[in-house]
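With one protein chain held back, the other chains of the complex are shown just where they sit.
Then we have subunit A:
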Amino acid sequence: MILETLADFLTVSELGSVLVEGLAKSALYVMIASGLTLIFGLMGVLNFAHGSLTMVGAYLGGLVMVLTVSQSTGLVGRLGLFFVAIVLVFGALTLLGGAIETTIIRPLYDRPPIYQILLTFGLTLVVDEVVRIVLGLYGMQPLSDWQAALATKPQLLREPAALGPIEVRWLSVFEILLGVLTVAAIWAFLTRTRYGLYIRAGSEDTEMASALGIDVRQVFTVVFALGIGLAGAAGTLLMWDVAWGASVPLAAETLLPAFIVVIVGGLGTFRGTVVASLVVGMTDSTMTWWFQNYVTFTGLPELMLFLVLVVTLIVRPQGLFGVEEVGGH
């Protein structure tokens, strides 16, 4: 039985499909986790509110789409409006992130890390509850996906795509493209701009960076704001994916894989986050295929992600690209 399933798995069509789905999951994971890793890498702040702000991004992105897309809006129009939504949500969440950092995170920098963990965890509860209240005011169900937002997805992204013998979803191809764009944009920002240089220097040694004249507190604000903006942009993309969708539970659903990716990659390293996203995405995709075709146990693929985490922590506790100590203030 297992040999027959293995033979099926190793066919070009199945392996190709698993590969493309794995890349799509990797793209989503890298978008969800990169804000978290940037914030921890520089500031040493484990932002437990990251998932909740991703969920807010999903609802805001959905709101822009629901308000602007009509039945007659075609493929190009919907894709164009989607990119407008991503830019608007990124901008709004970046401003919100800046406000959160300056008003409630900054006063806690000189306190032990547990204060920031408790604060961001508390922020999660507040954000989730506020979203529930707002949804309640409009008669929307907080626990199930926002169908009106899902319905703004172009018809093409609901259909399968044939890449030679490999059958995949167009949405997966779209997610891969957005993931590649996101990684390229963050990479260029970190390595080609002066601010990116300050962020990388500050991530290694905030005291030394300050002594070179870099206003590290200002860099903290910018990084926190951009990290939250990225969370919002990721949420907008997830809003179109039926596996995720805009709902209040999206907060927890995204926070767990984001933490797994960030820890496996090495806390605070963007390169590690990209590689770990690939490892976790591919594992997820492969295990999903196996547990759909060999053993029927739908919850097991998610458990396998934790297995990746446990194995990493045993073999290389600092993560794939981690250093012993990062971040701080």
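Please note the rule applied: a residue touches a chain if its C-beta (ideal position, glycine included) is under 8 Å from a C-beta of that chain, and two chains touch if they have at least 3 such contacts; residues count from 1.
Basically, contacts and distances are computed from a predicted model.
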item: Protein name (UniProt record) of the chain left out of view, among "YdbS-like PH domain-containing protein", "Cysteine desulfurase", "ABC transporter ATP-binding protein" or "Putative membrane protein"; value: "ABC transporter ATP-binding protein"
item: Options A:Y198, A:W244 or A:F291, residue touching the unrepresented chain; value: A:Y198
item: Residue touching the undisplayed chain, where the options are A:V87, A:A151, A:M208 or A:V242; value: A:M208
item: Touch residues of subunit A, complete complex, unshown partner; value: 194, 197-198, 200-201, 204-205, 207-217, 323
